[in-house]
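Up next is subunit A:
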Amino acid sequence: MLQDNHATEIAQILERYPQASKRAAVMPLLFLAQREVGFISRDAINEIAGLLDLDPTDVGSLIGYYTLFYDKPGGKYRIQICTDLPCALRGAEKFSHEVCEMLNIQVGETTEDGFFTLEEVMCLAACDRAPLFQVQGKGGIQYHENMTLESTTAFIESIREQDANE
Partner candidate 1 sequence: MLAALLKGLWTTLRSMFEPPVTYQYPEVKRPVRDRYKGRHYLQRYDNGLEKCIGCSLCAVACPADAIFVESSENTDENRYSPGERYASTYEINMLRCIFCGYCEDACPTEAIVLGHNYELSFTNRRDAIYTKDMLINPVSIAGQPTPMKVEAGQFDRAIPEMEDPK
Partner candidate 2 sequence: MSSSQVKLMIDGNTLEAPRGMLLVDAALRAGIDVPVFCYHPKMEPVGMCRMCLVEIGRPSRDRQSGEFLLDENDQPIINFGPNLETACTTRIDEGWVVYINSERALEGQKQIVEFLLTSHPLDCPVCDKGGECPLQDLTMLHGPGISRFSFHDKMNSLKRVALGELIILDRERCIQCARCIRFQEEIVDDPVIEFSNRGRSLEIVTFSEPGFDSYFSGNTTDICPVGALTTSDFRFGSRPWELNAAASICPHCPVGCNIILNTRREVKMGGSEIVKRVLPRQNEMINEIWICDKGRFAYSYAMDSERLSQPMIRVGGELEETSWDNALKVAAEGLKQSGANLLGLAGGRASNEDLYNFKQLIQGLDGVSMLNDFMAGGKQNQQIGLGPGSNLGDLGVGDAIVVIASDLLEEAPIWWLRVKQAAERGAKLIVANARFTKLEKYSAHTVRYSFGDAPETVLGMLHYVTGDSSLNKYAKVDGQEESARIIKEATNAVLFMGSEGSDSESSKRLVQACGSLLAATEHIGKANNGLIPVWLKNNTQGAWDMGLTPPEKHLAEEFRDRTALYLMACDPFGDNPEMLQELPQDAFVIVQELFHTPSVDRADVVFPAQSFIERDGTLTSGERVVQLFYPAVSPHGESLPDWKILARIGALLGVAMESTSAAGVMNRIAEDIEDYGEIHYRELMNREDQWPPVGGKQIYFGGTAYENSQGIGIRLSSRAQRGEAYEPVWKESPKKPKGEGIRIVPIVKLYDQGTTVLPSLLLAQRIGQPELVIGQEDADRLLLQNGAQVEVQWNGTAHQFPVAIDNDIPEGIVLLPRNRQLGLEMPMACNLTPVKPTSKEKGE
């Protein structure tokens, strides 16, 4: 339950909006829920709906609308490769296939060790430095530009090592 762990933060979020339009708090509360476990569970949807006097369907439909909300658990790190047209022209599609092969997963899947989820996303606003991906996970969002399979492998190894040390 969100309320158990984040009661003060929830109260702070709710305070920001007038009582009459408290449904506006739905986005920050969804972020909070996602930050907790990396995705938004059915229970979290129901809880947020209860907090804001909304129908769970109202809350749940938002998760589908915004691509950065997840309704299923993923890996610890989400590698998001841009495959829009300019990036594709600079070889992002091929790059994506290679990374998939290297990690032994399909787009949208998570590696066996639960570390990485690979996703293809729309424009990341760095077309000139493709192929590129952003990594979402511990430490917020990082961009990795002008990537090759070698540099990606090195990055992935470094993350795994780092995690093993912790």
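Keep in mind that, in the parts below, a contact is a pair of C-beta atoms (placed from the backbone, for glycine too) under 8 Å apart; a residue touches a chain by one contact, two chains touch by 3 or more; residues count from 1.
A word on the picks: all candidates are chains of the complex that A comes from, given by their letters.
Predicted model only: the values in this text are computed from it and were never measured.
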item	value
Touching chain, any copy counted, for subunit A within the complex - options 1 or 2	2
Residue ranges of subunit A in contact with candidate 2 within the complex	42, 45-46, 49, 55-61, 63-65
